[in-house]
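Structure, as structure tokens:
Only one protein chain is missing; all other protein chains are in place.
== subunit A ==
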Amino acid sequence: MSMIKRNRIALIFLLVALMAPLFTDNQYYLYIVTLSFIWTIAVYGMNLIGGYTGQLSLAHAGFFAIGAYSLGLLTVDANVPYWFAFVLACLITTVVGFFVGLIALRTKEHFFAIYTLCVGYIIYLVIYQWDELTGGVRGLIGVPPPSPIGPISFESAESNYYLVLAFLVLVFVFMKFLTESLIGRTYVAIRNSEELAQTIGINTMRQKLVSFVISTFLAGLAGALYASFVRFLGPEISYTMTTFDMLTYLIVGGIGTLYGPLVGTFLIVTITQSLQFMEEYRMLIFGPLLVFLVIFYPRGIVGGIQMWKAKRQFKKRQKMKRTSSTSTHEGGD
């Protein structure tokens, strides 16, 4: 009972997400929401290293693309069975992430951001220029949809929606377990002060590396899902702008919060789609909105709500204290 109560927000989200396809026949809506779920998984990766561990990685579009292209190339060119290729794609991204992290994490703060930004751009260049392997600017066409698991096939939009939703739920639960555990606290301690973390005996380099590798794994997972969902890959998914899109989702939703990636990605992706008639003028709305958020709600929508809740609770407690102290004021100090 208490478990249901504690997680009621997550369960409401889940219920709505499970019912959503029943209420709409519009394949396009379903497509957009599925896409936003895929990006959410990648943004969770960014949130773990950037939001919780405090190391802002700007290479995540690159890792997303490595996951996507690995799956695409393995299935299209190498004819590897789909789910085997899927696992391999995640694995390849993670291994690349490990080696990049090993070097990148020797830098700190903005140097880390700049370094990873460069790594992301190099990944983009490799995909763009390595014509024989990746198809370069023409892209990679004909990535197969996920092959059936037993009786369940993934041809329809609905089935794809539920597949991606299943992965998102798994990622969410993993993130919840991780960030609310001692391990998550360790990451937050590093974000707060790497010096203090070291003096209390935390091997900060190792912890940062683990956090980074998990975050690239999530980006790769999202990339692999993306490849078989959109079924066409172009080099632009690894471009720097994609990283900044992801960062925008994260900042709007709430960096360093559990629900931030969920809220931010869903809102921005759907709003962007519904404002399509405005073309590039959309940015006239997004620009000021982002500036406003960063100044007044540095921890995004979710962070803002959390703060408001904490303040309300504090006031309530103060009020209770005041009433109890007036009734027993003769015993006061």
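Basically, a contact is a pair of C-beta atoms (placed from the backbone, for glycine too) under 8 Å apart; a residue touches a chain by one contact, two chains touch by 3 or more; residues count from 1.
Everything below uses one rule, namely that contacts and distances are computed from a predicted model.
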Note to self: According to UniProt, what is the chain that's been left out of this complex called? Choose from "NADH-quinone oxidoreductase subunit N", "1,2-phenylacetyl-CoA epoxidase subunit A", "Branched-chain amino acid transport system ATP-binding protein" or "ATP synthase subunit a".
What the structure shows: "Branched-chain amino acid transport system ATP-binding protein"
Next item on the list: Would you mind spotting which of A:A68, A:L117 or A:A189 touches the chain that isn't drawn?
Entry: A:A189
Next item on the list: Out of A:N26, A:S153 or A:S181, point to the residue that touches the absent chain in the complete complex.
Entry: A:S181
Checklist line | Of A:I32, A:I202, A:V230 or A:L267, the one touching the omitted chain in the full complex | finding: A:I202
Margin query: Give me the subunit A residues in contact with the hidden chain, please.
Written below: 174, 177-178, 181-186, 188-189, 192-193, 195-196, 198-204, 210, 214
